[in-house]
Each structure stands twice: as structure tokens, then as C-alpha cells.
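Complex shown without one protein chain; remaining protein chains in place.
Letters A and B mark the chains as written, and numbering starts fresh at 1 in each.
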Amino acid sequence: MSMTHQVEDDKLMVEMRGVNKWYGQFHVLKDVNLEVKKGERIVICGPSGSGKSTTIRCINRLEEHQKGDIIVDGTTLNNDLKNIETIRREVGMVFQHFNLFPHLTVLENCALAPIWVRKTPRDEAEEIAMKYLRRVKIEEQALKYPGQLSGGQQQRVAIARSLCMNPQIMLFDEPTSALDPEMIKEVLDVMVELADEGMTMICVTHEMGFAKTVADRVIFMDKGQIIEENEPHEFFNNPQSERTQAFLSQILNH
Amino acid sequence: MPSDANKSPSAHTTRFWHDPAKRAILFQSLLVIAVLGFVGMIVQNTLHNLESRGITTGFAFLSQEAGFGIVQSLIDYTESSSYGRTFFVGLLNTLLVSALGVVAATVIGFVMGIARLSNNWLIAKVASAYVEIFRNIPLLIQIFFWYFAVLRALPSPRQSLEPLDNIFINVRGLYMPEPIYGDGFGWVVVAFLLAVVAVIGIARWSKKRQDETGQRFPLFWTAAGLLIGLPLVVYWIMGSPMTWDNPVLKGFNFRGGMTIIPELAALWLALSIYTAAFIAEIVRSGIEAISSGQTEAASALGLSKSKVLRLVVVPQAVRVIIPPLTSQYLNLIKNSSLATAIGYPDLVSVFAGTTLNQTGQAIEVIFMTMLVYLTLSLLVSAFMNWFNTRMALVER
Partner (left out) sequence: MSDSAKVTDKLLPDLPPPANSTGFIGWMRMHLFSTPANALLTLFAAYLLYILMVPSINWALISADWIGDSRDACTSGGACWVFVYNRFDQFMYGFYPEVERWRIDITFVLLVVLAAWLMLPRMPKKGLVSFITLIIYPVVAFFLLYGGSFGLEVVETHKWGGMSLTLILAIVGIVAALPFGVLLALGRRSEMPIVKSICVVYIEFWRGVPLITVLFMASVMLPLFVPEEVDFDKLLRAMIGIVLFQSAYMAEVVRGGLQAIPKGQYEAAQALGLNYWKMMGLIVLPQALKLMIPGIVNTFIALFKDTSLVLIIGLFDILAIVQAGLSDPNWLGFSVEGYTFVALMFWVFCFGMSKYSQHLEKRFHTGHGAR
């Protein structure tokens, strides 16, 4: 099913070179190098505390890296607020705990950024919002408040909210970890569909099924380092590093 | 250490106002300039105004003679004392009423707070009525009520009430016998101190013994016996070295003994009753904050009801109660400044009132007064912070 999409080899969307980060004395990212091409789907996995979330949170500057370069769609991430704003406009993010705004309706959640960041007229912004809500199959909930929806529905709204900004890249930070088992599928379905349409995606997730079917590359991180990087078939059937093997045997054997 | 700044190829193109670090420096510099400018303007205006009014600044007035009397003083004070001394007289009076108020408010507040949780319906209702009535009426009205409506309505000294022998209540205040300590009373004090030391020693020993052997020691009764008994025995041996100076009606007023002036009594009553209503709420919610699961778990382990309270509920509740309790104590100290409304000679009434009016040194006087309250606030919060960290550490 993932045969239809096109990876454009010549166009780099995200480029991380020698990225290092510390929390106080604690070295959380050690020389992370990562290149993501346009249309590519990357899955990052690894044990908790391995730095995978921190890595993608550096891409849109929710976390500041202290050493190395991050270039997103040609824009260098540095202390320039203009650059940070540009990058955040181009990069969508979906969080583990959805982080919908509870004081706004689903529709207002989605239309907020187009109105205030892209300066889209309200009617137009709401049209865009409805379009993406339809796409995640939740348009009938548009006038409800997030607190009235189930976890799976909330996460789909969160995805629609990001899509409304028409992002070049989507970051997923463990999007299914906070969901009840019966709701995971509805969110994964939306993500798979998104992948089929050619969206550049970087997902931190433990859903190995998703990684197998959708990812172009799987990256394994441990203790702040990228340990192994491979296409999914090889990664799962023929892991090279011992740590990868240990990790895979832990999460697949039950 | 992550000291390397982020060196990026396009860093040199960053516009100055798009760099948050530089923007912060700019913004803060502007703020500092604005604040300094504002303060400077005020200082300039003030100096100019003082000059045109012929007021000299400085603290020289503190050594001048005050020339007014103060109705209650804990240190020697006469009309010929200095303004500086009025400061200390007022400060001590503030501390006196605050200390009395803190003790009384704590006692009433804890009793009422626990009463609100009583399973006796009537007691709980009475306590909650107390809380709702007294915390919703401004303190100043309560002070006025006690002072003007109750204490001012008391009979004159000649018709004094005498609820107990040698204790007189009239419109001028509450008169009580004053203890006069004779030779040898020092030994009684020494005996008491010895008893305190002994109790601490016994407490340590009994804890150690319990840790080692599991046997418990009747600590409370031993301690009570030592603390009361030992000084009493010494007092008897030394031949009762204490007499009472009784108040006696002479002419229109009482002489001798101890007096609580009605201003102090009204302020004390009002402060304690008002603050106690807040403390009662704090105590109630502090105890209620301990989930019933804690009590159930402790009871299920076979601890008796009193042990459940002592070992499980109280240690946890205290941690919840202490911080808001502290701020109530601070409020009480600050509220004691309402003394000025009925003329109790506290710091604000004597110093920021009479002294300010006589000298006209508004800046210096208000500055000193505010500094006192600030210092008290900071001292109490510092103590409570220390106490809190200690509690938290004990927790682990």
C-alpha cells in the first residue's frame, strides 16, 4: 500500500548534523545525525529516556539544542525568532497527550492557527478546518469541546489541527501511547492514510506494525545516540546491533 | 557543560530584534531605565516639595524629645524620652498583641476546625456557624464592636465586676494580681529547666528502648509529673518565694497589680476570633485532605483510633496546614496595625501616627514602619520555609 508515494531524493526536508543537547549535566542527545528527504516516512523507536522525543522536539524548537545544526526546509534553526516562526509554520506536531485547547471547540482548535498565524480570514479558516476534520472523519464533532470526545477522537482532531497549517512535515510524538487499545487503530488508520498521500513524517512510536508497513526507514535510539538505521524489513529481520536485538526481542516477544 | 553557543551558518544574518537573547537584554535595559527614571522623578519631586515645605530630611528627629505619653509600654518610657524610643515602644506593643493573638487564634482555630469535623451534628454546626459569621465581617467592625459596644459599656472602677477574688473588670481595663518574685525563686526556674532537660533525655531514651525492645514507656505522664512536680517541690523547699501584689481601689482608679487596658483586650479578642475563623477552615481542609484511604489502611493494620491520628493523619495534615497557617499568622501581625483605630499604642498608632504628626517626617517614619512589617514577614516566611524543608526531608 505504500508503493504509490514518491520520495524526492534531491530535496532534504530535515537535516540534523552533530546535534548535542544537555539537561544540566545530563547529556541527552549525543551527535545525532539525521537526514529526512521530502516524502520520506521515518519511525524512531527505542527504550524510554533514549532521547527520541527530545530529537523530534528539537526540530521545531520545543527544545533548544546546544551544539550542531538543524536545518528544516532550508531554514537554519538558531536563535532567530523569525526562523523559529517560519519553521513552526512548516512543521506540524502531534503530541502523546493530544494537548487540545479545552476552552475552544474542535472547530476553533483547528481554525486558530490559520487565523492567527497565517492571517487567513475566519470563514476560509473554518472551511479549511472542516476539510481536515472530514479527512480524519470527525466533522460531526466540530462544535463539541475536546473534553466531550474520546481519546482516539481527540488525537484525530489534533492531527487535523496540525494539517490545517498545511505543513511540509509532520512530527508524531508517541501519538498512540496514551490511548486505550481499542482506539489505537482509528488513529493509526489516519496516519497511514496521511503517509499514502505523500506527507513527510517523523514518528516516535512503539507501533511496530505501523513501522513495518509504512516507514521508509526505522531508526533505533538508545542513551541519546542513534544506534541503528535501516529500512524496515532489514531492521526487523536482521538487526545488526546487539542493543537493537535486545530491544526488539523485548517488545516483539509477547 | 553545555557552554557552546549555537553556531549556525546563517547566524550573522539574524536581525537584532529577532534574537530572543538580545531582545531580552534590550527589553530589560529599557525596563531598568524606566524604573530608575520613575524613581528618580519621584525623588526629585519629593526633595523639591520637602524643601518648599521647610522639612529637613534625615533621621535626626529620632533623638529629639517626644513629649507625649503612651498608655502602655513594655520598656521604660516617659514624656521626655526620644522619638526613637517611641518606635521601640510601639514595636514591642505590636509584638505583644501579635504574640497573644497568635496563641489564642491557634487554640480557638484548632478547636473550631476539629469541631467542624465532629460527628456530633450540633457541635459541627455551631463551629461552622462560628466560622461563617466571623470571617465574613470586617476585622475593623469587630474591633469597634468589642471596644465601643462591649468594653466601653462596662461599669466605672467603683462599680467594678469582680468575677474572681482580686480580679476586677471595669471600663478602664482588667486588673489582676501581679506576682512578686522573692529570693530563691530563681531555683524554681532552675528546677523547671532541669525538668525540661530530663524530659528530653527520657524521651530519647524511651524512643531508643522502644526501637530496640519494642517496649513502650508512659512518656506523657512522666513528663507531666516532672515538669509540674519538680518546680513545685523546689518552690515548697525554698519556702514559697513568691507573693502577689493585689490591685486596690484608691480614689477613682485601681493601683497595683497587672492591668490589661481595654484597647489591648478589644484588639486581642477581635484579632484572635477573626483569625481563628480562618485557621479553623485551614485545619478542617488540612485534615480532610488526608484521604479516607489513609485512615482505612492504618485501621486495617490494626492501629487504634488515636494511633491512626497520631502516626498517620496528623503528620500528613501538618504538612498541608503549615503553609497557609503561616500566612494567617502574618495576616494577624499585619492586622494588628488596626490598633490605631482604637488607640492601642502599637507601632502604627504611636510611631506612624503621633510621631509622624508631630515631626512631619512622613518619608522616614513610613519607611521605618513598612520596613518593620517587611522584616517580620520575611523572618516568618524564612522560618516556615526552613520548617517545611525539614518536614519534607523527614518524609523521605
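We adopt the following convention: contacts are C-beta pairs under 8 Å (C-beta built on N, C-alpha and C of every residue); 3 or more make two chains touch, one makes a residue touch a chain.
Since the model is a prediction, treat every value here as computed from it, not as a measurement.
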Chains on display which the left-out chain touches in the complete complex: A, B
Contact partner of the left-out chain, one of B:N166, B:T222 or B:S377: B:S377
Touch criterion as defined above, residue of B:V71, B:I123 or B:L194 at the omitted chain: B:I123
Touch criterion as defined above, residue of B:S82, B:T340 or B:N388 at the omitted chain: B:T340
Residue, one of B:F27, B:F59 or B:Y181, that touches the chain absent here: B:F27
Hidden partner chain, residues of chain B it touches: 24, 27-28, 31-32, 35, 42, 45-46, 48-50, 52, 118-123, 126, 132-133, 135-142, 144-145, 148-149, 152-153, 334-335, 337-338, 340-341, 348, 352, 356, 362-363, 366, 369-370, 373-374, 377-378
Residue numbers in chain A that touch the chain omitted from display: 60-62, 81, 85, 88-89, 91-93, 95, 97-103, 112-113, 116-117, 145-148, 158, 161-162, 165
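Criterion: only the chains that are shown with their structure count from here on.
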Chain centre separation (chain A, chain B; CA means) in Å: 56
Chain A - residues contacting chain B, complex: 20-22, 25, 64-67, 69, 76-83
List of chain B residues in touch with chain A within their complex: 1-2, 4, 6, 8-11, 13-15, 18-21, 23
